[in-house]
Structure formats: C-alpha cells, structure tokens
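In what follows, a single structure is set out as structure tokens and then discussed.
The complex is shown incomplete by one protein chain, all other protein chains being positioned as in the whole.
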Amino acid sequence: MQRTLRQFMERHVVPRYHDYERIAATGAYPTEVVEPLKQLAREAGLWNLFLPGLRDDEPGTRMSNMQYSPLAEIMGRVYWSAEVFNCNAPDTGNTELLHLFATPEQHERWLKPLLDGSIRSCFSMTEPDVASSDATNICTTIRREGDEYVINGRKWFTTGALHPNCKFAIVMGVSDESPDAPRHQRHSMVIVPLDTPGLNIVRNVAIMHHHAPEGHCEVTYTDVRVPVSNLLGEEHSGFALAQARLGPGRVHHCMRTIGQCELAVEMMCERALTRRAFGKHLSDYANVQDWIAQSRVEIDQARLLVLQAAWKMDMFGNKAAHIDVSAIKLVAAQLQTRVLDRAIQVFGAMGITPDTPLSYLWSWGRAMRFFDGPDEVHLRAIARAELARARDNLGATAAFYSTSH
Amino acid sequence: MQRTLRQFMERHVVPRYHDYERIAATGAYPTEVVEPLKQLAREAGLWNLFLPGLRDDEPGTRMSNMQYSPLAEIMGRVYWSAEVFNCNAPDTGNTELLHLFATPEQHERWLKPLLDGSIRSCFSMTEPDVASSDATNICTTIRREGDEYVINGRKWFTTGALHPNCKFAIVMGVSDESPDAPRHQRHSMVIVPLDTPGLNIVRNVAIMHHHAPEGHCEVTYTDVRVPVSNLLGEEHSGFALAQARLGPGRVHHCMRTIGQCELAVEMMCERALTRRAFGKHLSDYANVQDWIAQSRVEIDQARLLVLQAAWKMDMFGNKAAHIDVSAIKLVAAQLQTRVLDRAIQVFGAMGITPDTPLSYLWSWGRAMRFFDGPDEVHLRAIARAELARARDNLGATAAFYSTSH
Amino acid sequence: MQRTLRQFMERHVVPRYHDYERIAATGAYPTEVVEPLKQLAREAGLWNLFLPGLRDDEPGTRMSNMQYSPLAEIMGRVYWSAEVFNCNAPDTGNTELLHLFATPEQHERWLKPLLDGSIRSCFSMTEPDVASSDATNICTTIRREGDEYVINGRKWFTTGALHPNCKFAIVMGVSDESPDAPRHQRHSMVIVPLDTPGLNIVRNVAIMHHHAPEGHCEVTYTDVRVPVSNLLGEEHSGFALAQARLGPGRVHHCMRTIGQCELAVEMMCERALTRRAFGKHLSDYANVQDWIAQSRVEIDQARLLVLQAAWKMDMFGNKAAHIDVSAIKLVAAQLQTRVLDRAIQVFGAMGITPDTPLSYLWSWGRAMRFFDGPDEVHLRAIARAELARARDNLGATAAFYSTSH
Partner (left out) sequence: MQRTLRQFMERHVVPRYHDYERIAATGAYPTEVVEPLKQLAREAGLWNLFLPGLRDDEPGTRMSNMQYSPLAEIMGRVYWSAEVFNCNAPDTGNTELLHLFATPEQHERWLKPLLDGSIRSCFSMTEPDVASSDATNICTTIRREGDEYVINGRKWFTTGALHPNCKFAIVMGVSDESPDAPRHQRHSMVIVPLDTPGLNIVRNVAIMHHHAPEGHCEVTYTDVRVPVSNLLGEEHSGFALAQARLGPGRVHHCMRTIGQCELAVEMMCERALTRRAFGKHLSDYANVQDWIAQSRVEIDQARLLVLQAAWKMDMFGNKAAHIDVSAIKLVAAQLQTRVLDRAIQVFGAMGITPDTPLSYLWSWGRAMRFFDGPDEVHLRAIARAELARARDNLGATAAFYSTSH
C-alpha cells in the first residue's frame, strides 16, 4: 500500500504541485487540479484510508490507525494532497464525529456525501476573544427556541469555509448557561449549513502571511437558526464530542509533519551536495552535516513515538492514548520548525522565498504549535500525568536513593 | 532627541500603522501615508539622522553612529517608519556610497534628490544562481563597449525596485573577466536608471509569504547600456565598495531589531497581564515569566554589543569594527526570532495572524539571518579572528594550565 | 523477567546503594557489597543476560539484544549494578570478543572465568596523545620478536584496571608499521595478563572529579612481552575486532542511560511534590512542569530508538545496524545531561552534592558524550549515510519541488 501510494504521489500529485501553487496564489481554490486527482485516487483504492470504522456500504479502505500512519506520512510530502485521498482535516474529524454520533438523517444528508468526497465541511470551535485552548472558555451561545437552536458568536480558524464545495459547519457553543452547570457539560455541537442566514464569513485569516485557498476563516454567527434535529449527539455533550474528535486527527497531522520533515531533509541533502561556498560543497561543512544528522535522529525518534501512539489507540482506544497524543502533538510541531529551520539555512536566501515549499512548511510548523492546543496545554497534561503517578509512589524513590544525614 | 523622536512616533507614525497595513495589503505602496509623514519629519529636524558625514549644504542632522543608534531603535518599532526620516535601507547604504565616491555630476543627479527624499533607489547585488554570501561568486557581467557599459545578469532581493519613486539601481557585476584577475578586484558598480531598456523587474519575491509593497524584486539585466560616467568609484573596485557600504547599515538594522524586540516584550507583558487560561493570568505562569525575563536579559546584552560596535566605528573607522559588525549582525537576527517566538506563544493563535505585528517581525527575523550574509559567514569570520589571535600566542595558555604527565 | 529483575533490584541492590557509596568514597572497591549480590543474582537466573550467543556449557540466560534491553534499563537505575549480573562494561565487550575469536586455550583461560564472574578484565584502546576517536590514529606498538609480542605505548580510560579481580587487558596497537599498510589493517589486539612486567597502572583518572573504585586508568606499557598465542583473532585485524566489539555494548550503555533518566524523572517529581518555595509546591510551577513533560517525551522517544536499533541488530546483524548504533549513542548521551540537568535544578543546591545520585549521573552523561566516540564522530557518520542516499537520488526531489524561473 505504501508503494502504491508513493507511486501515485510521484506520478500524479507531485507533477501538479506547481499548478496548484500558481492557482492558489491568485486566491482561487485549485479545483481543476484536485478533482481529477480525487477521481484517480478513488479508482486506485486510495480513499478514506483514515477511517477505521468504515462499513461495507461506505466507500474506502478500512485500516487501523497504525496502518494508516505511514500513508499519512507519504501524503504529507505535498501539503495539500490529503484531500485527494479524502483524508484531509477538518473533514476527517467531522467524518469521525458523524460516524459515531450522526442520526440516520444526518448520516444520509451529511456523512454520505462527505465519504463520497462530493462535499466538504468545516469546524467552528476556536474563538478570538477567549483562550480556546481551555475549551470551557468558549462563549458562543446555542440557545433553544422552540424547535430551533439560535446561534450567536464569533469564531476563527474555521478551516475550509472558503472551499467551493464546503456545505456545512459543525459549531460548538454554550447550550446550558445556568451558572451551576458542570463546566464540562455546558456545550453542544450543532450542524449549520453554510448558506444559513446570519452565518457570515468575515475574512480569510492569513497564517504567517500565507493565505490558504480553502480559508482559515473568521466567521460570525448572528441569530443563526437551525432545526433541533441538527444537534450532534446529546445536548450539552459538546465537550466530550470535542475530546472524541481529536485523537486520530492528531496522529494524521503528526505523520504528515514527519513526511514534511523527511522532504526537508532530502532537499537539504540535495542542496548541500550541489551548492558551493568558499571553495567547498556545503555538504563538506561539519555544521551542515550536524544539521542533517540531528534532523535524522530527531525525525526517527518522533516517528516511533507517533506510531506507538497510533498502536495504543488501536489497542486500547483513543481515551487510553490521551497523554500519548498530547506527547506526539507537542513533539511533532516543535520538530517541524526545527528541521525546517535547518533546511532553510542550507538553502540560503532561496529558502525564504516561495520558490521552495520550505518557507511554507516552516511557518506552518510554527502554527502547528497552536492547532489542537498550544504546547503549554500539552506539556501541562503530560506533567500532570507524570506527577499523578509519582504521587502514588511518594517516598519510594527518594527514600532509597537520597542520603539523609 | 530620543524624546522628540519618540513623541513624533507616537503622535504621527503609530496612528497611521493600520492605514499603511491596509493599503500595503492591496499591493500598492502607501504613498499617501508616508509622504505627509516625511514632510512632518523633515520639519521636525528628524531627517537623514543616519549620515555622519553630512555637509552644510545638505539637509539633515549630523550624528555619530553611536548617537544615531538609540534613534534607530525607536524607529524600529514601526517596521516601515525609517523611510519617514529618510533613514531606510537600501537608500542609506546607497547614500553613503555616493557620499564617498560620487563624481560631481553623480552627486547632483542622484545624491541630492536622495538626500532630499524626492527619489528612492535600489541595490542589485545578490544573485539567485550563486552563493552570493561569497561576493566573489557574483557573475553578472559589466562589459565596457566604447563609452558604455553593457550589463547582463539576473539579480534578486533588489529591495525597493517597486517603490513608486525608485529612480536608479546600483548594480554590482564582473568587469574584469580575465582568468588571472585578483578575486577581489574583478567587480565594478555602476548606476543604472530604472527606466533603462533591458532592465526588467520580473517579480516581487515574497519573503516568508509577505509581499513588501516596495518590493524585494527579481530583476533581469539584458544588454542594459549605461554611459561609462555611471561607474561608481574606480573600475574593478566593486568588492571594496561593497565592503565599505555595509558597516553602518548593519548597525541600523540591528538597532531596529532591538526596537522590535522591545515592542514584542511590551506586547507580551500586556497580553500576559490581561489574558486568562485555566484560572490564572498568563503572567502568573512561571514559564511565561521565564520567557519575559530571558527576553529582557538577551535584549539588554545585544543592545550593549551593538552600541559598542557603533562606538568602535565612530572611534576607529568601519574597517576596525569589521568583526564587531559581524557579531552584532549574528546576534541580532538570532535574537529577533527567539524573542518574537516567545511573544507569539503568549498571544496564542492570534500571534500567527496579521492582527498583530508579531508574525511579520518573527518571519522578518528569520529572513534577517540571510540579509547581509548568512549566520555561517559571520560565525566563520568571528572564529577566524579568534583563531588568528590564538595562533599568535600558541602554547601560552595550554602550557600553563594543562598538565602533562 | 523484568518483574524478577525489578524485584531483585529493590530487595537486594538498592538497599546496598549507600554502603557501596560509602566504601567507594574511601577509594576501595566495595567487594563486600558486590560479591554476595553476584551470588544471589546467579542463583536467581539473572546472569550473563547480555550475551545472545551463550552455549549450553556456559552459565547464564540467552537473550536477544531486544529482550535484554529493558533489563539493561532496569539495571541502569543503580549505576554499578550491572556487575552484579555479570553484565558490566568492559567485561561484556571483552566477553563478546573472546566468544567470537578466542582460541580454545584462550577460551579456557580467560573466557570461562569471565563468564563465571570469577575474574574481571579491562580494555586498553584510547590513548592520550592522539584523537582516538579516529582509531587509525592509535600508535601503541605491538612488535613481534620471535614467539613474543613486545608492546610499548601509553593508554588511558582503561576502565576496570583497578578492580581487585582484574586479571588481563586486551590491548590494541599497531602491528604493521610499514608505511604502505592499509589504514584499517595495521592494528592487532593481544591479551596481556595484568601482572606482566612493564605494565604500569599510572593513576586512576577522575572523570569530572569522580574517582571510580574500579578505575578509569592511565596505563603504560613498556617492553611488555606476551607469547604470540595471546593474539586475539588474526594479526592486523584489530580494527575489525574493535568494530565488532561495539554494537551491543552501546545498546547496553544507552538502555542504562534510559533507566537513569527515568530515575531522575521519578526523583524530580517526588521532590517537586514535596518541596515548597514562595508559597507553592514546586510541582505547581509551570516551568517545573515543562521540565518534567519534556523529559518524559524525550526519554520515551530515545527508548524507542534504542529498542529499534537492538531489534535491527537481532534481525540483520551488528554491521547492518551500524548507523542506528551511532544514532542511539548520540541521542542517549545528550539526553542524559539534559534530563539530569533539569532534575538537579528541581533539587536545588542538594542536587550538586553527593547526597543524591543526580550529580554523578549528570557528569557521567557528559562523559558519555566521549565514550565510544565523541558526538561529532557519530553525527558525521549519520550525515554521511544520509548524504550517500541523497547522492543516489540526486535531482529527484528538488526537481519536483523547487521552482525554476
């Protein structure tokens, strides 16, 4: 499967890389590049590879997280290629949510076309006015009025809202505003068709000056009304849904990061072998060699950690791998800026231009340190797990090893 | 003078910050913002502050490098403000070159309007096809044919070529192609009016996805002809001219960096004091405190180093401060990415959007690691100076301090 | 097996930790601590676990490198405990060498008692006068005179030479001094009984001020004569023997490092949970939490990398895992100083005293960056492997991904 995918990438996707870039630079979504590739990918059996729970009547190839991981790595090499295989965020996360919690009507209306790749979706959670890394801060309101929910609030980083095929958003907001509602049982998620009155895409927020053609959008919801049947899962269960949504998506992200780092190392080596300065090839300089070697050992370690997390999710469920997923999220985002930084340095001034993918991948790595929670949230989660374990054994180690006089 | 400038910035420049940004985002140069500010600055006596050698018939205020440095720091806080005071690169460097080497006609035609701020200029040195950090690699040709020089080559990072007032480029190229010409006496610099046939601005190269409205341009020169009177300095002295041009400009760059880092620390503190996550202000988290404190001590150290270099240039000349200038260039660029990285992290996702100057300043810091030579060139120069000194004292230290058995 | 070993450590080894330290601080070897533990370990079937190739008539438990690795991690927690299980360097490496290359007499006289644990051995390779990281620099001479080899040279870092049971050294030196001898076929290894005249233990070299009771010794060989039957393997094959010797030993070292880092994290957590400063437990400070979390993710990644290298050695042989072994050596040594540095910081001034194992483990980590080759040798090896691979595919990646205009 890896061989098939690698060949597909080399034959079909990579040759369209510059076309995609050229169109995207105009602000338009490169539909004419992506759609034919999707057709080819589906025919090649490279479809929905990310979703372990596929049913027989759903299109795609069932795989475990562990099996899918190396494929995500390969996809990562062209940053927009995951959509070609219907494996791109945020549709993957939304697909998983619907798979787990959709009513039959929701399944028919939203999940089926998502699995077919005929529509796209987006996810409205992060808000500019609060530290959304702490999801309980979210303050968009979802109020029930009769048979409808009325939504009011401002979101941003709603990725994909400008995709020409984007048809709906999953919106998270406060549904229980009573002051004594438990902090983790106050939010709900609802499906909002993108053409609902009151939903307004304010702007496409550039991330580190890069405008994604599908948009990382600021979206306002002003008295947006949807039928109560658009509720996802149970009322006030939004926090739990958000948690459920994250594990596999983070593994995908991380493996794509690994793929991008591998690409950076390849490019760095090629450049170092062919570029000369002060009478030597760059590859003959010990500092350049150090960058290459450090990148190699860091990438290999990170990959093993991600694969282990994927394996744990397969074996023991997403919840059991909670801390592992925090760990890989943290490691991968930091890895990406570090490796890309070195690759850029080897490329010289060319590295900061759009003439290579390096500048995009570097600043994307920086952004990754916020997506799905900033580093600090994950560091905190990992430390607390470690401290909790230590608390259970308090005195055991120190008593043995430290001297008291 | 610092107080005057600071007040001018606060009253006149900072309030136009968002107007500049808004216009620049459309691709146009914000002339309507900058020109009135220039008028005000000149009236306020804040004009050409950077040029120590001003003559009585030239407009501006004479200052030493040391005296100008704190003013450059203040200007740095608004990244485009140096032009308001006629103190922006690359015009500063070109002004210095002309000041030192212009013939009377060149003085009249190019230097006077530069000092007046009525025209702009650019500098065409870096080439995409060679490692230009080693200036002897430059391969654009400047061939004499009769009374003309004929120029052929491809340049990039020609900053300012898209400025609406840009009237000429100073171009560096090989003028002596004989194989046995000494490596540092093969190049010349010539003045090329921007409307000369054969000069073609190919594109504005985005730096880390950011399009400067004045352009960091790729420019091709195809059989471009200028009269021999456009030669700057002596024939084949281009390498020496390039060296002469760099010292003060790097001090300016570095002090602006310091100013931008100070701005980042201020913003980081404000954000930390007002943003809450997980029940505390960010300013109460020890890791955020560490970032603030580390930034403070790093900035203070870097500023002292830059001021010392400026002082050395004033006292002993640009050449004597050669290694000092390499040192500050290295330190400042690395400082900027480091401090800005921390500020971004405190701002959360907002830090990677265009809603603050932080994302621009961060990626500009990354680019700074190439401008005026990549880190490695400066590290090498510093190390060689250190090793040369050690070679002169070989054996002195080790003989005393190391044991031999 | 891990459970058995862990219990053995807790019941028998850890309780003797302070006794060992107390005796070692006097300069004596703590035989009275170690010998009874060896007896117990052998009875418990925890003997020679490191040697995959054990024969039926040899004492111990056969295990793959992969299986042994987690056991080495557990042993690492008490830095001197490997000897208890007859698994300590340099005896392990010498045992492997003899296992592969000993003649029947050598087997009887040296290998059997080594496997029994009744004698110890040392390994004389590194020389103070040359950069021994490049083994071809070694210049001790091994000259054949009749039926004897005559050895002359100065060695250091001959670990174990002061162990009361140490009976022989394996010495590496130049046996073919002809100028046109191939660089990697000039050295031989010979077995030298420790009581041979001319062998002089000059001193026990403290490593970061720590005197190991078994000694990291400087040893001079002056006209030391041994019979030719003491040659190990073939004449002039010393370089190949040295290579063969290293792989598994490095895995052991690295896994012990992992174990020591785990111990440091445990101790750091305990201390953070119980120590207060400025009104809070240290564990409530975000920077302390960051140190704990970073240590956790770094250790977990390193362990996976080491296990992968062990697995490769088991599957494809030591030679095939050559670069993997360089990678783990590099990663583990850097990990150890980093994690221990954090643990020390949490312990405050106590961390730099002998009252915890932390100061020893920190400075040992620093020393590890030289043992079995300095970081730079391994970085270079890894980079060269990476560059070699890139050379084979030159143009493939850049051609696809980089724009040419």
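Each chain carries a letter (A, B and C) given by its place in the written order, and its residues are counted from 1.
Operating definition for what follows: a residue touches a chain if its C-beta (ideal position, glycine included) is under 8 Å from a C-beta of that chain, and two chains touch if they have at least 3 such contacts.
Values in this document were obtained by computation on a predicted structure and should not be read as measured data.
Chemist: Please pick, from C:V190, C:C254 or C:I344, the residue that touches the omitted chain in the full complex.
Modeler: In the complete complex, the chain left out is touched by residue C:I344.
Chemist: Among C:P15, C:G45 or C:P128, which residue is in contact with the omitted chain in the full complex?
Modeler: Of the candidates C:P15, C:G45 or C:P128, C:P128 is in touch with the missing chain.
Chemist: Residues on chain C that touch the omitted chain in the whole complex?
Modeler: Given the touch definition above, chain C has residues 126, 128, 131-134, 137, 156-157, 205-210, 275-278, 285, 287, 341, 344-345, 348-355, 359-360, 362-363, 366-367, 369-370, 374-376, 380 touching the missing chain.
Chemist: Of the residues in chain B, which ones touch the absent chain?
Modeler: Residues touching the hidden chain, for chain B, are 14-15, 17-18, 263, 265-267, 269-274, 283, 286, 288-290, 292-294, 296-297, 300-302, 304-305, 308, 327, 330-331, 350, 354-357, 376, 378-384, 386-387, 389-391, 393-398, 400-405.
Chemist: Could you please point out the chain A residues that touch the chain left off the display?
Modeler: 202-203, 218, 285-290, 405
Please note the rule applied: only the chains that are shown with their structure count from here on.
Chemist: Which one chain sits nearest the middle, judging by mean Cα positions?
Modeler: If one averages C-alpha positions chain by chain, the most central is A.
Chemist: Given the contact rule stated at the top, which pair of chains has the most C-beta pairs in contact?
Modeler: A-C
Chemist: What is the distance, in whole Å, between the centres of chain B and chain C, each centre taken as the mean of its C-alpha atoms?
Modeler: The answer is 51 Å.
Chemist: Between chain A and chain C, what distance separates the C-alpha centroids? Give it in angstrom.
Modeler: Chain A and chain C have C-alpha centres separated by 42 Å.
Chemist: Two or more other chains touching the same residue: where does that happen in chain B?
Modeler: 285, 287
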